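Every protein chain of the complex appears in place save one, which is left out.
On to chain A.
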Amino acid sequence: MSNELRVDNLVTGYGKQEIVHDITVSAPPGQITCIFGPNGSGKSTVIKAIAGLLPAWSGRITLGGTEITGLPVHTMVSKGIVMMPQGGGVFPRFTVMENLRMGGYALNNKQLIEERIESLIADYPNLQRRRNTPAGSLSGGEQMMVAIARALVTDPAFVMLDEPSAGLSPALVHETMERVVGLKERGVGVIMVEQNIREALPVADSVYIFAGGKRKFAGTQEDIRDDNHLMSIYMGGT
């Protein structure tokens, strides 16, 4: 596929410690790609490297065939890649509206930003009512909704989510997954890093499982036969 987001033979880590050893992932446009794995498996590290938050030590990252390896973080939005860090990454002292405007920062077009925000916020009645509330005083679930809406202001090709379910109640995890499917319905490609396999697996089009910084499994959700099979992959089998 021409417009896919690809990571080839990526090696990276924090400081001098190598976390990700030679990992390859490809995310097709308009589909949901999930990366699962236990703590320390390197799954978040991979999307941080794609976003430019961490340097790639070796390997290539490409979007639609164009190399984007090593580009600075702030240029990613205009390339069409938006990353949502763990917890959503909203600005606590900004109101909901200011957060959404910040989502359109890279557009540098006030009118376009306001139009996009108005059409997005219509889908979020809770946020509609709390436009002028500082995001820091919203609940974790509401902050996640702000973060998801904010990610869409620039109309990106890909949204990467780092453990969106972390710290949310089961009902909110479910709602968040529905919103993730909503992203796909808008034609946005999704890369989601998750620990909550039970909730995230059903929405995944393609599935990767990492352990110990290596790719242990790549396929579709149908390829995972049952819980025992999943467990054995997790524990380091194939």
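FYI, a residue touches a chain if its C-beta (ideal position, glycine included) is under 8 Å from a C-beta of that chain, and two chains touch if they have at least 3 such contacts; residues count from 1.
As a convention for this text, contacts and distances are computed from a predicted model.
Trainee: One chain is missing here; what is its name in UniProt, given the choices "Succinate dehydrogenase/fumarate reductase iron-sulfur subunit", "Branched-chain amino acid ABC transporter permease", "Two-component system chemotaxis response regulator CheY" or "ChsH2 C-terminal OB-fold domain-containing protein"?
Mentor: Missing chain, UniProt protein name: "Branched-chain amino acid ABC transporter permease".
Trainee: Taking the full complex into account, find the residue in A:Asn108, A:Asn132 or A:Asn228 that is in contact with the omitted chain.
Mentor: Checking the options A:Asn108, A:Asn132 or A:Asn228, the one contacting the hidden chain is A:Asn108.
Trainee: One chain isn't shown here. Among A:Asn9, A:Ser58 or A:Ser78, which residue touches it?
Mentor: Reading the full complex, the residue touching the unseen chain is A:Ser78.
Trainee: By the contact criterion defined above, which parts of chain A meet the unshown chain? Give residue numbers in ascending order.
Mentor: Residues 15, 51-53, 72-78, 82-83, 85, 89-94, 98, 101-103, 105-106, 108, 154 of chain A touch the chain that is not shown.
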